[in-house]
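Yeah, one chain of the complex is gone here, protein chain that is, but the others are all in their spots.
The block that comes next holds chain A.
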Amino acid sequence: MGRVDLAVIFYGTSTYAWGTRVQDRCVKAAEVTQDIVLGLSARTLACHLLRLGCFTTPLHALFWCSQDCLPDEVASQRLQPKDASCSLPPPGCLLELPSPMECIGHGGEQWPESDGAEEEEKEAELIGVWPASVCSEFKGRPLMAAGSPDQGHHRTILKVPPFPRPDSGYAQGGLTTGCASKSPGSLSRCLAYLTSFPSPSVWQDQAEQLFKSGHTNNWAVLVCTSRFWFNYRHVANTLSVYRSVKRLGIPDSHIVLMLADDMACNPRNPKPATVFSHKNMELNVYGDDVEVDYRSYEVTVENFLRVLTGRVPPSAPRSKRLLSDDRSNVLIYMTGHGGNGFLKFQDSEEITNVELADAFEQMWQKRRYHEMLFIIDTCQGASMYERFYSPNVMALASSQVGEDSLSHQPDLAIGVHLMDRYTFYVLEFLEEIHPASQANMNDLFQVCPKSLCVSTPGHRTDLFQRNPQNVLITDFFGSVRKVELTTETVSLKPDLSSMGYSHLKCHEDEELAEPLSYAAQLPVAQIIHQKPKPKEWHPPGGFILGLWALILMVFFKTYGIKHMKYVF
């Protein structure tokens, strides 16, 4: 226990990273439900884990968080009563996690993703085993085969890609408002030292899979451009995507939701305060807490473009800003009534595909995204993405040019169509996704075949640098943080654990072995003037001609000209 073999450094919004990573592997076992985790800061999470018996006390993990980044209103509300027994050190201290944290590393493959009784049984078992035997075995399988105390000399640092320079002027989308923008230097930065990491070679294979994304935060801009009761389905479309991204871990502070009308409170709604996506009131996508950032007449082309490009008035609250940076994966979802090359906003104005493409280019030049996923559900949706020219943009549309996107789920009781076909099937697909899902973009492309959609959904990946097969759905729809793995050894003082809570460890950049740099982004010009795709190979024309001549010759040689009449 004296050695620290593994360090995880979290930055910025890493609470969520922490939460979701841990949730995948460990907290899930400890029956911490998602929505609890998502509202927590690192500190309260640790406290929570402690109470759940996920760690032995005293904690042997190292936590280091700055004070002002703890969203404790929500968390404390939920946990205060029980927290009396939890005596955590003040923020900014070191906690040491016990060795069970290596379960984090093993979780992905050890715990099958099936749900049901089997999983519950395992979880229960695990909780039982957890504090005592330090997770050296799990269901008879040696988890710690490589991690036995005498072999555990490997030291590994897990680190996430860094923030942009503090002087870059971009306010960081912190967990709480008013934190990061005030003091970019003291960003919420949490550090956990994990001990006894077993075998880095196993890790590296997983790391290949795990770290290919390169983003540190996720943002979503969800836009419904249609007013009026009969466009209920567009609001339901948007809310269903909202529901999914929120469920998968993007917090409200990272979602800019633009709804042109309030269907839940429309007097025509027979079921007030609901927006259903499925017939017979099976799924209420309105849920309990919908935070609409731009509503009714605020949903304009101007506001939308201002949000994208960041040119909002200084008075705009943080909830109305897209505070993304060059490490942000941005999901943009739009729905409404459109035509060839335009999307109507509220029956009064339009955004054209050229304007949209230019806005994306501005975002790129202003380093407002790392990768972008654009989804549009409207008639002739494919026309909206055909003018894009900025790199790292993947686009999906519900229908090709010249096609209508159709509605779905007519509901007699509510008296309108509840959803559009494309988004309906996207929602069905997303409902199956959880933070650890390995589903990739190719799966999303196949979500709504023509037999279901009636229209032909389209997608565009030529601007995107990665193979869609390697792009997880959760890269855009969730807030699942990816970390980079190095095998470099970091020597830490062996007496860390003895310092206990009182030791305050402020890590500066000396921990990072190599200087950090921006991932190389493609110059625009190179993208615009991309080489045409190589054509498929065909056998040369002469060869085919010769082949036919040969066949004819053989034919005449065999049968002679007089047999022609039998042939024809």
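In this section, a contact is a pair of C-beta atoms (placed from the backbone, for glycine too) under 8 Å apart; a residue touches a chain by one contact, two chains touch by 3 or more; residues count from 1.
The rule is short, and it goes like this: contacts and distances are computed from a predicted model.
Missing chain, UniProt name from the options "Transmembrane channel-like protein", "Probable cytosolic iron-sulfur protein assembly protein CIAO1", "GPI-anchor transamidase component GPAA1" or "Transcription initiation factor TFIID subunit 5": "GPI-anchor transamidase component GPAA1". When the whole complex is considered, the residue among A:Pro270, A:Pro313, A:Gly541 or A:Gly560 that touches the unshown chain is A:Pro270. When the omitted chain is restored, the residue from A:Met258, A:Val416 or A:Ile473 that touches it is A:Val416. Contact between chain A and the unshown chain involves residues 228-230, 265-270, 272, 410-413, 415-417.
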